[in-house]
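Not every chain of the complex is shown here; the ones you see sit where they belong.
We call the chains A, B and C, going by the order they appear; numbering starts again at 1 in every chain.
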Amino acid sequence: MAIPDAPSTTSRQPVLSLRGISKNFGAVSALTDVDLDINAGEIVALVGDNGAGKSTLVKILAGAHMPSSGSITFDGQPVTLANPAAALKLGIATVFQDLALCENLDVVANIFLGRELHPLRLDEVSMEVRAWKLLNELSARIPSVREPVASLSGGQRQTVAIARSLLMEPRVILLDEPTAALGVAQTAEVLNLIERVRDRGLGVVMISHNMEDVRAVADRIVVLRLGRNNGIFLPGASNQELVTAITGADDNAVSRRGRRTAEARAGGEQP
Amino acid sequence: QDIAGSTVAFLMPDQGSTRYEEHDHPGFVAEMKKLCDSCKVLYLNADADVTKQQQQFNSVITQGAKVVVLDPVDSAAAASLVHNAQAQGVKVIAYDRPIPDTKADFYVSFDNKAIGKAIAASLVEHLKAKGVSSDGDVGVLQINGSPTDAAAGLIKDGIHEGLKTGSYKTLAEFDTPNWAPSNAQQWAAGQISRFGNKIVGVVAANDGTGGGAIAAFKAAGVDPVPPVTGNDATIAALQLVIAGDQYNTISKPSEIVAAAAANVAVQLLKGETPKAETTLYDTPSQLFVPAVVTQENLKAEIIDKKIQTAAQLCTDRYAEGCKKLGIE
Amino acid sequence: MTVSDRNPGALLDRGDERLKDRSGAKGAIQGFLDRVRSGDLGSLPVVVGLVLICTIFQTLNPVFLSPNNLVNLLFDCSTVGIISLGIVCVLMVGEIDLSVGSVSGLASALLGVLWVQWGWPVALAIVAAMAVGFVTGCVYALLLNRLGMPSFVSTLSGLLAFLGLQLYILGPTGSINLPYDSPMVDFGQLLVMPYWVSHTLAVVPGVLGLFLGYRKAQRRRAAGLSSRSLGGLLLQAVAMTLVLELVTYYLNQSRGVPWMFALFVGLVVAMNYALKRTQWGRSMTAVGGNREAARRAGINVRLIYTSAFALCATLAATGGLLSAARLATASQQAGTGDVNLNAIAAAVIGGTSLFGGRGSAYSALLGIIVIQSIASGLTLLDLSSSLRYMITGCVLAIAVIVDSLARRSRVSHGRA
């Protein structure tokens, strides 16, 4: 169910569009000649093996890295995202895989970092109320928002990072493995949230290794392999198809494990 | 006026030389004990820090000192201390270094400028006597004290004057940060590379920097070491003089000056006006002339005046040299 | 979106059942004990260390706590304290400024030359000296931002270069005396508050604390958040006012509270406000905690560095001007010696981390008081320099050990 060429998506102008993006780190080429379009009101899932370059791509879109070559257009205008502030100004909100929280600040301060209410006289009460609301919306289980982030559990931190990105009114939202550390309930809430956000007309990029989640919410699935585009799929694509595109081989660890467990079960049933 | 139980403070500037703790302070205390047994002497050393000295000054006044003997770290900065003290009725005796900007109640000192002049002049004379020609590009090196030390500035001025008594050029001049001998050594080593045997002598502002210069010559394999001056008559330097590595140093029998200061202090306590020999910077003053010590007069100035004992100086390695100079 | 398993009717921030109840007087005491056990005591341990030091010195020489000596102490704290306040700024962003001593020396030299020698109006000379400090800080920040030069190295270069400059501009004359009767020198040496002013000011923190605390509690209650009880606020306000009034009364037995110290405390309070209650301060803390995270949050990290260095160097210059006033001299020695180390040590002893992201303006105040108390206490004992050095070292260690012990238990509770 791979989309051979996707002229249908070019009918409306993408919010954000990448062409020929490459990124080298010393002797390693993390990205080579990658193209990507993000439309408003659409969830693009970005999948790929470990080290495929997904986070690098997101960091380039978020202004955290500069691409080695390639062009980015936003609303049809070529832009250079020289730093994260530039990306934020364009309305690109990002949840990074490494979360990028300040461990020494408390939860409220982290959520509002860079966007504090009343710069000259911080309004702690309003910020705290707003923070609780956001966290409750995400079913977060954080005992106190006045503890430094250093003392939070992995999932609690991830929730904080997601709450951060909901604060501003973005045009595009980039989520780099947003549910990796979340509990089942929190994951469900985040998926709900992603759908709500899409319905409000935002462009969403979601990276995930969980194929169920990806197929549940994505409108389009873009596969990266070893830093290159490796096909675009619709959510209806089978697991097998996707995994093959991701690992680059029909016979991969997933399929082998699938066979093995199936055999074991069969063996177990006929003792 | 009854002075029993009064408090007197004795404030010294730094640790650059051991004399303050080894000679001045004991000398002062001993004389005070003689003159006023029940008087209390407060002693503090400012470790070459102006602000520390100000704190110490304020502190002794808080403790009720009526007379302060002050050897200022920075002569200019001391002016305000004197000013404040006098406003509170506390008398100040300038000690060792003058306080030019404000009239202290008395000034007792060796003259630092005179010291600089004396060592330089003594060196010049020695060179002349040896028949070292001042022609061509030969000359002397000048190693001054710390660039941030006012006393070093006075000595430096004196050295300049002293060198004018001869016609030897100054090849190069150096302000030694913190009086550190190792800095002096490094600098001297560089000059030795630069000038080689054109260096006929070194005027160093104290024994530590002089010792550094000597070490540099030794390290460069220069033999014999050209005459190097010093100042303070530390044991180490006297030993070098005995061994013939250092040419001269200055003996300041500080106990005498300290005793004089104690005398003045007691008179001031009693409300008397101490009589002055001269006036310097508008201040009634009593100045002592220090003695230049070389091999010739070492026995007379140091041993005979009981400033150091032969036993202290003539440790095994210097015993032979001592014998030559007639010191047992 | 309803969260089914929160305690019904609980306050917004008290919903988690794992949180122990900490409301009411018993809760407050329990909370305090908890904090003692987990070492989360803020600056209390340093205060305990300070009390320890004071007790020892007082028993050794009763002059130590005499009002007169304390007034001297306050005068002496102010100059290096202000420099230390600047150091807190650069430490907050995880950098260092080794040149504060030299910059302060340069500022005092400039004051002497411009005001006394060249005859500029004193205000202009002050502004010029502070401007030089400001520019210096900007240059350090530029070197860091554009060339990535570690501040340790750039400020070390500055340390040397400015010491040279100080000597150079004082060169021909050496130290320069400032006129005794000028307001500047008076400020540094004599000016104290009239009694009524000091007593009035001593009431302010308590009243303000009560007022603001009450308003905040009201707003929090309205927003459904937990809030402090009025009783607790009142208790705190009364205690604070009592202590301050007592101290003021005691100091007024002698000369009184120096205006210079008031300036220092004013700057500390202002800095504390700026660091804790403004976006700028939040950004400073964030940059010090995780530079990359701050950058990704859209904070202009370069600007933050620039502001930190500029503020530090400007405060250093201010400190230099005040110490010139205190000495009534633009001295060649100004800013040399221990100024650097004392300024940095004060901040660190007060609890500001050398590694960035953790600290407070009050650490400068506390730290410098500790350092000056030790210095002052030792001048009251008749000791040779060698002994004084040794004892200073040991007492310093003791003063900090209390704090370290408290923090150690904090680490073992997993929140280093």
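By our rule, a residue touches a chain if its C-beta (ideal position, glycine included) is under 8 Å from a C-beta of that chain, and two chains touch if they have at least 3 such contacts.
Because the structure is a prediction, the values reported are computed rather than measured.
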Worksheet item: With only one chain per type on show, what's the overall stoichiometry?
Response: A x2, B x1, C x2
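Everything that follows uses one rule, which is that only the chains that are shown with their structure count from here on.
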Worksheet item: In the touch network of chains, how many steps separate chain A from chain C on the shortest route?
Response: 1
Worksheet entry | Most remote chain, CA-based centroid, reference being chain A | B
Fill in: Rounded Å distance, chain B centre to chain C centre (Cα mean)
40
Discussion item. Nearest whole angstrom, what separates the Cα centre of chain A from the Cα centre of chain B?
Written reply: 76
Worksheet item: Got the chain B residues that touch at least 2 other chains?
Response: none
Fill in: Residue numbers of chain A (touch at least two other chains)
none
Worksheet entry | Residue ranges of chain A in contact with chain C within the complex | 62, 64, 83-85, 88-89, 94, 96, 100-105, 109, 113-116, 119-122, 124-126, 128-129, 132, 136-137, 139, 141-146, 148, 150-151, 164
Worksheet item: Touching chain A in the complex: which residues of chain C?
Response: 1, 3, 12-13, 16, 18-19, 216, 219-220, 223-225, 277-280, 282-283, 285-286, 288-290, 292-300, 357-358, 414-415
Discussion item. For the complex, give me every residue of chain C touching chain B.
Written reply: 61, 63, 66, 68-69, 72, 75-76, 79, 167, 174-177, 180, 185, 189, 323, 326-329, 331-334, 336-339, 375-376, 379-380, 382, 384-385, 388
